[in-house]
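Provided herewith is a single structure, encoded as structure tokens, for subsequent inquiry.
The complex appears here without one of its protein chains, the remainder shown in place.
The first chain written gets the first letter, and so on, giving A, B and C; residue counts start at 1 in each chain.
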Amino acid sequence: MAIFADKSNKVLVQGATGHQGIFHIGAMKEFGTNVVAGVTPGKGGQEIEGVPIFNNVFDGVSETGANTSLVLVPARFAKDAVFEALDAGIKTLVVITENIPFHDAMEFVHYSKYKGAVLIGPNCPGIASPGKTKIGILPGQIFKEGHVGVASRSGTLTYEIVNSLTEKDIGQSTCVGLGGDPIIGTTFIDSLNAFEKDKDTKAVVLVGEIGGTAEEEAAEHITKHISKPVFAFVAGRTAPPGKRMGHAGAIIARGKGTAASKIKAFEKAGVKLAKFPTDIADLVEKYG
Amino acid sequence: MAIFADKSNKVLVQGATGHQGIFHIGAMKEFGTNVVAGVTPGKGGQEIEGVPIFNNVFDGVSETGANTSLVLVPARFAKDAVFEALDAGIKTLVVITENIPFHDAMEFVHYSKYKGAVLIGPNCPGIASPGKTKIGILPGQIFKEGHVGVASRSGTLTYEIVNSLTEKDIGQSTCVGLGGDPIIGTTFIDSLNAFEKDKDTKAVVLVGEIGGTAEEEAAEHITKHISKPVFAFVAGRTAPPGKRMGHAGAIIARGKGTAASKIKAFEKAGVKLAKFPTDIADLVEKYG
Amino acid sequence: MKLFEYRGKELFDKYGISVPKGRLVKNEKDFSGLNFPFVLKAQVPIGGRGKAGGIKSAENLKDAKENFSQIMGMDIKGYKVRKVLAEEKVNIRKELYLSITLDRSKRMSLIMASGEGGMDIESVPDEKIFKEWVNPLIGIQSFHIRGIVSKLGLEKEEGKEVAKVISKIYKLFREYDCELVEINPLIIKKDGGVMALDSKVNINDDAMYRHTDIEPEVVELTPLEKDAKEKGIAFIQLEGNIGVIANGAGLTMATLDALTHYEGKGGVFLDLGGTDDPEKVKQAFELMKKAKPKVIFLNLFGGITRCDSVAKGVKAVITKEGIDCPVITRIKGCNEEQAKDILKDAGLITGTTLQDAAQKSSDLAR
Partner (left out) sequence: MKLFEYRGKELFDKYGISVPKGRLVKNEKDFSGLNFPFVLKAQVPIGGRGKAGGIKSAENLKDAKENFSQIMGMDIKGYKVRKVLAEEKVNIRKELYLSITLDRSKRMSLIMASGEGGMDIESVPDEKIFKEWVNPLIGIQSFHIRGIVSKLGLEKEEGKEVAKVISKIYKLFREYDCELVEINPLIIKKDGGVMALDSKVNINDDAMYRHTDIEPEVVELTPLEKDAKEKGIAFIQLEGNIGVIANGAGLTMATLDALTHYEGKGGVFLDLGGTDDPEKVKQAFELMKKAKPKVIFLNLFGGITRCDSVAKGVKAVITKEGIDCPVITRIKGCNEEQAKDILKDAGLITGTTLQDAAQKSSDLAR
């Protein structure tokens, strides 16, 4: 098993014919992902890495049975692309696009709820369930099939952590990149609930950062509802207030969203915290 | 059992302090309905028939645990009232109000789907599960507990049919007034699916009328998915095209929505049709 | 409310959709300022005016005068022409069809377009009509417009222009609470550019209260229907001679149907609704009398409505003002017996069942 993504995902790529689209269609296929369609308006009829390209999502879905979309379109077209996918019946969306206006994200996050779809991102690297599927731009070579679930607000930091797990021969059930924006579709709590239910997941790693209160809410949720061991790393302990630290969501505003507050909440919930990202693997080895 | 409404519904009335509100709070309580709250902005603190009145739905819900709302407010405030109820966590809504602009109805019907709520109406008499509860303005005295489910686009016509069932000692599981508007929240198909699952329902009566294609869609659905016997009456066989026959939804437009088409579809689906509304009881007695 | 073509075009203009240069003409003086050739178009709230001779070209002033006097005042399917629109002719390269309407089943707005414009959309084969549904929670999006425009076989620039029109009519449709906005044909001009040659705009009556800039113009109703509308009574004149009064739209329709079964024919549909207010009943009866039916059939089911209360209202009218046609009644439900007594007392004929009363009414109306 795995969460959110497995062998049943038939992936359509929106924004398939760009540089990123072409590269990642190849990389996903190499990982074993069932990529069935691409969409770029006006480019229907082409093929990328053996994958047929359609002019719109509706055609892609009806011709190939795609149930999942990877959204790679530029920020100003992202809302339209997500709405199109949802109206075409897509049930799992992974939105990689960065710099989407957050009012757009608010709308499509709620619209995906209305449609009963899982939306991961935006501004995320995607999701990988080793041995099953990878939907996104995560580097395939760092993963190893196993029993640790990872949910993270950061991209490279996740790769770093996953890589160190794999180096210690600790495999992963699913790694979800939740996204670095203030408004995201799938949260720590959603991931924790899914990992809790997933028989193949034995421990969970959360990678948080400054900004918002997602970690504090996750901590409270862990205390009440999660029985599996949880480990965490929080980035931004030394970030100054009022500055956006690279991610749109990584900002300490009006005294809220500090790493100290998040670390305190996690500690209170019995979550084991790593000082350095690469330490997570040691903690999991010791306690997981 | 029953569909959509039973003893678990704790009813809040929006528009509680008007003439209709006061009358029907009394009538519902007499039927056995668990009416727990009323809402009229600015009238919080009053009581109607022993029911506490609140200034807003949120307060009503948090003070009384109401999970159901009966909407009796005037048409131009209806959309706001429905949104308020849904945001306050109400999961079953019965919208009696007539003359709601249909763009408003479109919005709140889809928003109720997003909220996972059941919305019945607008422009409907409500719902009654004899022996359990009544949420709406249907006359209580005509019902009898039993095993026939009724779903209807018309009010008085339903009363007529239910009354004739009861006179023949044929009781009802649930009677749903779906509403006479072109845009309604709960359809024949929704009702059929619920009746099919309901152990206490042994036969279903549909009361249709001209306008739209709800009956044709129901007929197709019956052929594919419904095993219980279905009976129907369709009003408006002699209605001229282009005229709205009392209900906003009862109009033959551009050749579509004729009674003939609906009757044909029902016949094809093996639904037994009554010539006169009062004949339904005979048919159910004979075949039900 | 159906708007006349010229009023629909005023709204198009407001939303930046081009329409031909034109104006309402009341007499010959109004032709000045319009260039020949132009078209004179009868303004009626019904289709098929072209075939009925309600649209004529004018190449010169003589034509114009002649054709104007023919069209003004003519009768088109029961509607007397009181307004004529004169519009300059446009060179047409291509005709499209475009509309937005209500999809009752999906509970969404439905955009329809076709490369086959200018004819009745019902006669266009289904595979040549392209559809997009707009969920009210998100409104119109680029993908809807792309989905339609890409299928119309247009050149790039034409497609862009048509895309703008779709976006504009959706805005109009939504902002004015329309049931229908139709442009047929939407044309591509020879010199480029997209223009609406006709307009059908139908505004939801229930939403008229928030469109106070639209002057109501109840063109489809008979004088009695207008009167009823003002009084808030659901009243429709039909072709038969039996006046039906019942409570509830469904029951009133079913009553008309029952009459037909006995070869009677409804002449008035009058739905009392949920009222048992004697004053409202009195108003309803007075309206009914003005429609001069041969027989009146009063069919009541008392649910919340008390039958005796309605009966009292009926008796009051009849006692005070008399009635010059037979009234058949069928009463069922709440306080049925008292009601029957009151009506018998007023000299009305009471049927035992719906069938019995329908048969009696039909027989008497023959």
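Quick note on the criterion: a contact is a pair of C-beta atoms (placed from the backbone, for glycine too) under 8 Å apart; a residue touches a chain by one contact, two chains touch by 3 or more.
What you are looking at is a predicted structure, and each value in this text was computed from that prediction instead of being measured.
The residue from A:K168, A:K197, A:K243 or A:K268 that touches the chain not shown here is A:K243. When the whole complex is considered, the residue among A:I25, A:I135 or A:A235 that touches the unshown chain is A:A235. Touching the missing chain, out of A:I25, A:I142, A:V205 or A:V230, is residue A:I142.
Listed residues A:T33, A:S129, A:T158 or A:T201: the one in touch with the omitted chain is A:T158. Although one chain is not drawn, its touching partners on chain B can still be listed: residues 41-42, 55-58, 77, 79-81, 83-84, 87, 107, 111, 114. Residues of chain A in contact with the chain left out of this view: 27, 75-76, 99-107, 109-111, 114, 125, 137-139, 141-142, 152-160, 163, 180, 182-183, 207, 209-214, 217, 233, 235-240, 243-250, 254-255, 259, 275-278.
Rule of thumb we're sticking to: only the chains that are shown with their structure count from here on.
If each chain is drawn as a node and touching chains are joined, the picture has every node linked to every other.
Taking the mean Cα position of each chain as its centre, A sits at the greatest distance from chain C. The most centrally placed chain, judged by C-alpha centroids, is B.
Averaging C-alpha coordinates per chain places the centre of chain A 53 Å away from that of chain C. Rounded to whole angstrom, the centroid-to-centroid distance between chain A and chain B, based on C-alpha atoms, equals 43 Å. Contacts with at least two other chains are made by residues 114 of chain A.
Counting partners per residue, chain C has 135, 137 as the residues that reach two or more other chains.
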